[in-house]
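All protein chains but one are shown in place.
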Amino acid sequence: MDIIKGLGEQSPLYVKNCWYVAAWCNEIDIHQMYAITIINKPVLIYRKENGELTAMADQCCHRHMPLSNGRLEGDDVRCMYHGLKFNAQGRCVEVPTMKLSGEDVPDNFLVPTYPVAEKHDWVWVWLGDPDKADEALIPATTGPDDPDWFMHKGHLDYDANYLLINDNLSDLGHIAYTHQNSFAGGKSDAYFNQPRVQMIDRGIRITRWNTNSPRRAYQKSSDDFFDQYMTYDFIVPGVLMMFQGMYKAGGAEACDFGTPTTEMEPDTASFTSQSVTPMTDGTSRYFFSWGPRMVEHKDNPDIVEGMWALANKAFIEDKETIETQQLNIQLRTGAPMVSIQDDRGPNMFRKMIDKMIAEEA
Amino acid sequence: MDIIKGLGEQSPLYVKNCWYVAAWCNEIDIHQMYAITIINKPVLIYRKENGELTAMADQCCHRHMPLSNGRLEGDDVRCMYHGLKFNAQGRCVEVPTMKLSGEDVPDNFLVPTYPVAEKHDWVWVWLGDPDKADEALIPATTGPDDPDWFMHKGHLDYDANYLLINDNLSDLGHIAYTHQNSFAGGKSDAYFNQPRVQMIDRGIRITRWNTNSPRRAYQKSSDDFFDQYMTYDFIVPGVLMMFQGMYKAGGAEACDFGTPTTEMEPDTASFTSQSVTPMTDGTSRYFFSWGPRMVEHKDNPDIVEGMWALANKAFIEDKETIETQQLNIQLRTGAPMVSIQDDRGPNMFRKMIDKMIAEEA
Partner (left out) sequence: MDIIKGLGEQSPLYVKNCWYVAAWCNEIDIHQMYAITIINKPVLIYRKENGELTAMADQCCHRHMPLSNGRLEGDDVRCMYHGLKFNAQGRCVEVPTMKLSGEDVPDNFLVPTYPVAEKHDWVWVWLGDPDKADEALIPATTGPDDPDWFMHKGHLDYDANYLLINDNLSDLGHIAYTHQNSFAGGKSDAYFNQPRVQMIDRGIRITRWNTNSPRRAYQKSSDDFFDQYMTYDFIVPGVLMMFQGMYKAGGAEACDFGTPTTEMEPDTASFTSQSVTPMTDGTSRYFFSWGPRMVEHKDNPDIVEGMWALANKAFIEDKETIETQQLNIQLRTGAPMVSIQDDRGPNMFRKMIDKMIAEEA
C-alpha cells in the first residue's frame, strides 16, 4: 500500500462527489466571511442577512484574489482589489468601470458556487458535480446541537495528509497504545478484543466489546470494572459517529458480544462526531465533538469538562502521532509495510475511497 | 493569461537587457558591501574609495562563496573562504597560495562585473549584454535627491512574483478599493473615471482626472473638493514615475480632461518614483519615494510626515493584497480569468515584457 500515494504527485487524490465538513455552524457568524481550503480549492462561506449560508470559490474571476479578503455588502461580496461585486449566487453584479460606462456585466463574470448545507451542527459543502449533491448523502450523525447530548466541539489542524488521519480513525487497535494515558486509562490489556468490521453503504461499521474496562471517575456506579461497548460508522469522505456505553460487567456476554439489548441500560454513555477535511495534500482539518447523555450529566458540568479534557488529550495524541508518521513517511525509505488485523478498517475504507476516485475519473 | 507563468518553470521570465534598481544611493555607503539577488543572480555592489560604484557577481569564482561575506581591502574585495582577492573589475589579483609560490593568477580567475549607474537617487545595474548598457535607457524619473521636491524614500520586500506587483502598479482601478482607507480617503466613488492608457517608448503612460476628490488635511485651500490629476509612466522593467496635482474644482473641465495648462497652478502636488526589482521567482523588492513640492511644504515637515505615513499605509496595503493573491494563485485551481477595462495597463505592459523576453531568447 502506498501509504500517502498522492503526496506530491499528480494522481487524483480526492473524492469530489461527497459532502465535506467545512466548519462547525457557530464558526460562521451572521455576515462574516469564513475561508477554508478544501481539497486544494479555496472556498468562501458566509451567511446572508437571513442567516442562510452561501458557498463559492474564494477566488475572484478577475485576478484570483481571495474574495474573503474583501467585504460583505448586504448579501453580496465585493472583491477589494478592483471592486467587482458578486451576489450570493456567484454572479458578478457590478464592475465599477462598467457601472460608470453603463455596460452590462458579461455572463462569464462569475465564480462557481457550491451546494452548502447545515446539518448536525456542521456546515457541509459539495465540491463535485452539483447535480449529484443530494443532502441525503450527508451522514446521519448526531451533533452537539442535539438536546439529548451534552457535547463540546472543536477542531485541530494537522500537518498531515488526510488518508493517514482516516486510517487512524478507522481502526480501534491504536487506542490501547496511542491513547494509553488517556482513553485507555493506562490499561492496555483491556483493549485487545478485535472489533467486528463490516462494509456498509458509503462506509464501514466497527463494533467492539471490551470487557474488564476499568471504572472512570465520572461513572455513577461504584463497580470496578465494566463491559465497554463501542460502535461507530466511518463514512465517506471521513465522518465518524461513535456511540460508547459502559455496561455492568457481564453485559457483553449477556448480548453475546452483539448489540446491547434495549433492556440494557449503560451506566454511562457518550457520543462523538468527528470529521476529517483535506485542506491541501499535506494539511487537514479535524473537527470533533464529544460528550455524555444530557440526562446523565446535565447537573454535572464539571464532569463533562473532565471528559472533554480527556478527549482533547487523546485528540492531541493522535495529531502528534500522525504528524510524526507523516514526517517519517516523507523520507520515502521504500521499506515494505506489513498488514495486521487492525488494518481491516483502514484497508476497507481506503479501497472504498480508491474505488470512488476511480469511478469519478 | 497565465498570471505568474514562469513560477517554478524553466521558461525565461525576465528581461535581461534593462536597468534594474538595486538600491537607493544612500543604502550603499563608502566602503561597504551591499548584496542583493536580482533575477536569481547574486549581485555585489560597493563603493570604491573615490565613491564610484562597482557591481559584480556576488560569487567567488572558486567555490561560489558570496564575496559580500568577505571584506573590502582598498578598492578590492577579498573572499574570506580561501582569501582570493578581486579588483573592482572582477579580476582575481591574488590567490594566497599562488602569491607564495610566485605564480601568476590565471586569466579565467574572474567574476563577471555588471554596468552600474547612479541616477535619480537610485543605483541601477544591467545584468544583460554589457554592450547594450546604455545609460540613456534609464527612465528619466525624478528622485528624492531633486531639490525641488521634499521626498522620503524606503523599500519593502514582497513574497510575490514581480509580475503581480507590476500589474498592481500599472492599473489605477485598484486605488478605490485596495486603498479605500488610505489614498482614496474613504471615497471610492471619486475614482471610477477611467484613465487614458497609451503605449510609449519602453512603457506605458496613464493619465486620469478624478473630479470631486475630497480635500486632504494638508491642502492649503479650504475648498471641500478638488479635481485630482494623476499622470504616470511605467517603464521597463518596472519603474513608475507619477505626478499628482490637486486642482480647483472645474480644473479638469477647463483643460478638457487633458494635460493641465501652464496657467493652472495645483493647490498641492506630489511626485513618487517607484521601482520593482525581481529578486527570485517568488520574491521582489519594491522601492518607493513620495513627497510634495519643496516650495509648498519646506516649512511644514510635519505635514510631509503625514503624507509619507499615508503613502506607507497604502504601500503596505498593496503588499498584503499581492502576497495574498500570490498564495491563492499558487493553489493553481485552473479557473479562467476575465478581463476588465482596468487591465489595459497591465496587459499592455505584460505584452511589452513578453515581447522583450522573446526577442532576447
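Letters A and B mark the chains in the order given here, with residues in each chain numbered from 1 onward.
The working rule: contacts are C-beta pairs under 8 Å (C-beta built on N, C-alpha and C of every residue); 3 or more make two chains touch, one makes a residue touch a chain.
What you see is a predicted model, and the numbers here were worked out from it, not measured in a lab.
Across A:136, A:217, A:337 or A:361, the residue that sits in touch with the chain not pictured is A:337. Touch with the chain omitted from the figure is made, among B:81, B:183 or B:257, by B:81.
The omitted chain makes contact with just one of the residues A:40, A:211, A:283 or A:325: A:325.
Contact between subunit A and the absent chain runs through residues 3, 167, 171, 173-174, 176-178, 180, 188, 191-194, 321, 324-325, 328-329, 331, 333, 335-342.
Listed by residue number, the positions of subunit B touching the unshown chain are 37, 40-42, 57-59, 61-66, 69-70, 78-84, 95-101, 106, 108-109, 111-112, 280.
Keep this in mind: only the chains that are shown with their structure count from here on.
Per-chain CA centroids place subunit A at a distance of 47 Å from subunit B.
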